[in-house]
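Shown here: the complex without one of its protein chains, the others still in place.
Chain naming follows the written order as A, B and C, and within any one chain the residues start at number 1.
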Amino acid sequence: MMENIFGFSISPSSAINMDKVDRALFEELCRVEPDAVRCMACGSCSATCPAAAFSGMSIRKVLLCLQRGKEKEAFRMMSNCMLCGKCTMVCPRGINTRRLVLSISRIYGKEDTK
Amino acid sequence: MKEIVVIIGGGIAGLEAASKLLDLGYSPIIVEKSGRLGGHVARWNRLFPDMTPAADIVSELTERTKGANIFLNTEISFINRLRDSYNIKLSNGISINTSYILFTTGFSLFEAEKKEEYGYGVYDQVITNGDLEQWFNTGEDHRISGKEIGHIGFVHCVGSRDEKARNSQCSKVCCITAIKQAIELKEKFPDAEIWCFYMDLRLFGKKFEDFYTKAQRDYGIHFIRGRVSEVSENIEGKVIVKAEDTLAGKPIKITLDLLVLMSGMVCSQDSTKTAGMLSLPVDSDGFLKSSDNVMHITSSPKNGIFYAGACTGPKTVPETLAEARSAVLEIHSHISRK
Amino acid sequence: MIYQGKQKIWSEYQKEIPDDKWFYVRSCIRQNFFPASEKMLMEICRNILKKDFYETEHHTTCGGIAYHCDTIPQETAMTIVARQFALMTEAGYENYVASCITSFGNYTEILQTWHEFPELEARIREMLWKACRKEFNKPKYLAHSSDLIYKFRNLIAEKAKFRLVNRETGEPLRVVEHIGCHYAKMFPSKGVGGAEYPYVLAGMVESWGGNVIDYPERRHCCGYGFRQYHIKANRGYSISNTHKKFESMEPYRPDMIITNCPGCPYFLDRWQYVIAEMEGKTYGAGGFGIPVFTYEEVAGLVLGYDPWDLGLQLHQVAVEPLLDKIGIPYRPEDKYKGLDRKDIMRPGLPENMKCF
Partner (left out) sequence: MREIYLSGYNNFVLPFVIGMLFCLTWCIIGAARIILQLPGKDRKRFFLSLVNPKTMSKNIRDWFCDCLFHVKLWKRNKLLGYMHSSIAFGWFMLIVIGHIEVFLYTPERVHQIWYPIFFRYFVAVTDTTMKGSFFFFLMDFFLLIVLSGIVLAIIKRAHSRLFGMRRTTQPSLPDLIGLYSLWSIFPLRLLAEGFTADISGGSFLTKSLNMVLHSFLSDYMNMLPTWWAYSIALGIFMCVLPFSRYMHIPAEILLIPLRNAGISISSARRGMASIQVYSCPSCGVCIDACPMGAVKANTKDSTVYLNRQLKRNNKARIDEISEKCLLCGKCTAVCPVGVEGDKIRIAQRAAKKYNLTPDYSNIGTDAVNFQYNKKVIQKNNNVSSSDNKKVLYFAGCMTALTPVIMKSMVSLLEKAGAEYDVMDRDGGICCGRPMMMAGRIGPARQMIEKNTRIIKESGAGILLLSCPICYRIFKENYKLEGIEILHHTQYIERMINEGRLDIDRSDSRLVYHDPCELGRGCGVYQSPRNVVSRAGVLVEASKNGKESICCGGSIGSISLGFDKRRPLTENALASLTADSPDIIVTACPLCRSTFSRYADRPVNDIAEIVDKATSADKR
């Protein structure tokens, strides 16, 4: 519905409603990559990422988006990942970010969620 | 004659100080307002980072202070300053003359009701860190026991770093306590999802960071960076928590079965009241003011009066114990110099 | 929900409300939206409570809307307010009662600002003198008119002909209370019950027999938000807020909404129609909306005034189902008759929301 009959319409809430976020895929990801949740959001990965200049790639944000049900945003950022491995090199927690990217590409993005 | 040292407060700092004073051959007197020793720690269950039972610590300390004079259920009625000493009148009528007073008056937990928006005392599902420790100890709390707990939230910094709550300081131990309690709750409710709402995670101590990564990786505890703005109740009697996920830059809300407020540490009113009898200064953080905060944290500006433990600021258990020992040493060198 | 917990907080936010000699200032917009509300207040104060209730035709807007829309600077708003205070001083009153929540907030804010910055107050005095050669005393007490009704809620309850109770089931009505944002959110100590759990309307509802609903979005703004509504491009934001509130209260099946602000009842009432048109959704039972009232209207209803004399025909959401629930008699055929009993014409009816 949400018809724009008066020249304005009801916009859906921009808030993340965790009650409605389906965590099944993320949990699947965690089984492959338990380190996915060890991120402490330091931002090293984003700062060093060559793809950040093109698609705003940040594996930190990707992980956050996936946990908050914002898959599309994550996929968009990931689309320019070159798998160069710089983020893996700089991660202070030793998270295997390259494998994360590959695992996300495998687990997520099945036709129905794309 | 053995030198008398009056210790105000029978918490762990007071007990440790008393035991060390006994070791050095002095005669400590502990004045405790409540009916039991051990202070806050006696109400707690296990201590980070090694999950040491709090009861063990209290019982060991109590055991070691058997030789001390201990007055329970006793308050300080007034203190008179004499020429070189102090005359202390206790509520039980006894009066003591001493040259040395050690304040181990500790802290109070911030009254979570004051953060009205979190609904402590209004919503049945909202408890504090203190309540939770007690539940770990007794297993009795109608807000937790026998309920189906699927989602649990922790709110860090309740009454800490909050000028509106009149405490702009960090309470230091709540971050690690929240992680400890979250892990313990996850062990009790393995299927529960646990969400910690934090502003900053300040995990400064030995092995605290390990604890944090363990909580993330092994216990799957979620951390959301953002202060909870308000808590409300839905029609099913669950609480809805709103915050901003500052890392995502978006508001976030979640429905929870239990919300634990990490009440911060504030100076106890009794501390300031007793300190007031001696006109001891209070620091800008509301805790008792040491003669300086680097070299003489255990000394007050007044001769013969010393501090140990959380009366001068939030401290962990090992820090409190270490400070008690250091205060005793300070007293010992004062006495020896005479 | 622990009721005692709320009571404890309420007890901490007790506000001193003067019990007589009130200098009353009207709202700019209320008399257009809900015309009988302010009249009802006067009626209650003067004829039922028998109080000294004064108002003057020289009173103007407080400048609140313009101030909140960022169209006038604060000094201007302050000078306008200073003039109102001068009117009060001239009339010999010192208990200032505002009808409008935004005015109330505005006065509170200005008084507080003057308290913090006395030099600003001096400047305003100077400006007022230059502008209209007036001087003023600051009010001794500042109250919102809902504070007065709150204060005398039990007295009204004694005199009431009806209670907020479902006549058929004997159950108390489920009432949503909505407090204007500017009532206590800025200065919690200035409102009855504070900002988190305001008691001013809840107290009336309880006294008059109803049950207050505490729903998750209770604290949320009605959606008016001045700039959000007045600028057409932002209206979607305005209605989205209102929509959020209704979605949140819906599961509680409220019988009615009581408000104490000029904008809130208007938007909670009219947006229901807009939501119904846009989404085809209504929040009341049987295709009706949830009727929205000002506290004066509710007071009038329980005191037994005729619904049409209270101007309830100007509500978008039909009030009749609620009147039936309480058992208040009314003549449907008189709904669209003016005070002179002439037909004021029945408006066109909306498509998706049931109305009479």
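Assume a residue touches a chain if its C-beta (ideal position, glycine included) is under 8 Å from a C-beta of that chain, and two chains touch if they have at least 3 such contacts.
For clarity, every value in this text was computed on a predicted model and none was experimentally measured.
Participant: Which visible chains touch the chain that is not shown?
Facilitator: A
Participant: With the missing chain put back, which residues of subunit A would touch it? List them for me.
Facilitator: Within subunit A, the residues touching the omitted chain are 35, 48, 50, 53-55, 75, 78-86, 88-91, 94-96, 98-99, 102, 104-111, 114.
To be clear about the criterion, only the chains that are shown with their structure count from here on.
Participant: If you average the Cα atoms of subunit A and of subunit B to get two centres, how far apart are those centres in Å?
Facilitator: Measuring from centre to centre gives 39 Å for this pair.
Participant: Provide the C-alpha centroid distance between subunit B and subunit C, rounded to the nearest whole angstrom.
Facilitator: Centre separation, subunit B to subunit C: 45 Å.
Participant: Sort out for me which residues of subunit B touch subunit A in the complex.
Facilitator: So the residues of subunit B in touch with subunit A come to 195, 201, 212-213, 216-217, 220, 222, 225, 242, 245, 247-248, 250-255.
Participant: Report the residues of subunit C in contact with subunit A in the complex, numbered from low to high.
Facilitator: Counting only subunit C, the residues touching subunit A are 232-233, 235-237, 239-240, 243-244, 274-275, 277-281.
Participant: Considering the complex alone, what residue numbers of subunit B touch subunit C?
Facilitator: 113, 116-117, 119-124, 230, 232-235, 237, 240
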